[in-house]
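Written below as structure tokens is the structure these notes are about.
The complex appears here without one of its protein chains, the remainder shown in place.
Each chain gets a letter, A and B, in the order it is written, and its residues are counted from 1.
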Amino acid sequence: MKKIKFSAFLSTAIVCYLFWLVLTGQIVSIFTGGASLQILLAGALVSIIAALFSARFFIRSKAFYLANPVKFFIWIYYSVIVFMWELIKANIDVALRAFGFKKNKPGIVKVESDLKSDYGLAALANSITLTPGTITLDIAECDGKNYFYIHWIDVATADVKEAGDAIKGTMEKWIRRIWE
Amino acid sequence: MRYIIDILIAISLLFALAGVVGMIRFRDVFSRMQASTNISTLGVIGVILGAIIYSAVVLGDYSMVVKLVVMGIFYIITNPIAGHAVAKAAYRRGMAKDLELECDKYGEDLENAD
Partner (left out) sequence: MNELLFFAICFVALALVLFYRLIKGPSVVDRAVTADSIEILTDMALILFALHSGRSIYLDIALVTAVLGFIGSVLVSRYLEGRL
């Protein structure tokens, strides 16, 4: 069994304990008074045991990358305003296609990305998949660069650069600012 | 305040209707998958926002608010993972072979690698 770092174990245990507090409803009764000590202690025990087994699946590199408050607020701003705007635009587009106002011509394009870290690549792939109209199929590494294979519902160009500009939009700039 | 909640839920219902119509009408597998993403993004977010406002203002039950926030975050995190896994499995099963695709870079690169 591989040895796990203490920071990885600690961050996993904190996340597990927050989930315990939320799902048992104790996080409200801490503020209003009347939290039960028994439930709090049982949750601490269970989350420590769960973190011992599962920390090596969750954390690979830096454990506390979002503990920096500036990065945390940029992350909130990205996911509430920038990403939500992209989501609404793509949703209206796909809804118009569904009702038959536009024709669709599907295809699979290849897009280049210059992000390096695992967290950044995963965040960009999940953002692309979550917007309707594009689904990430695979990520391949070739000559030190990372390429996404994306199924796109409306192929405008098959070129690597232009398709990348049309799909990624402003999302890559913000993700590079958070996770690099 | 009731009108804001009703408008949010009605917007969400409209996008869910668009997703359902797309899933019935579209021709190939991957396009239907795109339409199902439409249901699980804005179709969920509108209802969750409306429910948060309703349970905080009308009901005054804050444990419900916390649970709804957790549900929203859970939907947003897990939906792209499931979509990505299902799409990759569908491609590896060869379901894109006899479709009319505009271009297929993934298939070309897979053939070159072999």
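Criterion: a contact is a pair of C-beta atoms (placed from the backbone, for glycine too) under 8 Å apart; a residue touches a chain by one contact, two chains touch by 3 or more.
Here the structure is a predicted model, which means the values were calculated and not measured.
Considering the entire complex, the omitted chain makes contact with B. Mapped onto chain B, the interface with the missing chain covers residues 6, 9-10, 12-13, 16-17, 19-20, 23-24, 29, 32-33, 36, 39-40, 43-44, 47-48, 51, 54-55, 59, 61, 63-64, 67-68, 70-71, 74-75, 78, 81-82, 85-86, 88-90, 92-93, 95.
Basically, only the chains that are shown with their structure count from here on.
Between the Cα centres of chain A and chain B there is a gap of 15 Å.
Chain B makes touch with chain A in their complex at residues 14-15, 18-19, 21-22, 25-26, 28, 30-31, 33-35, 37-38, 41-42, 62-63, 66-67, 70, 76, 79-81, 83-84, 87-88, 91, 96, 99, 101-107, 109. Against chain B, in their complex, chain A makes its touches with residues 19, 22-23, 25, 27-28, 87-88, 91, 94-95, 97-100, 104-110, 125-127, 129-138, 140, 149, 151, 153, 155, 158.
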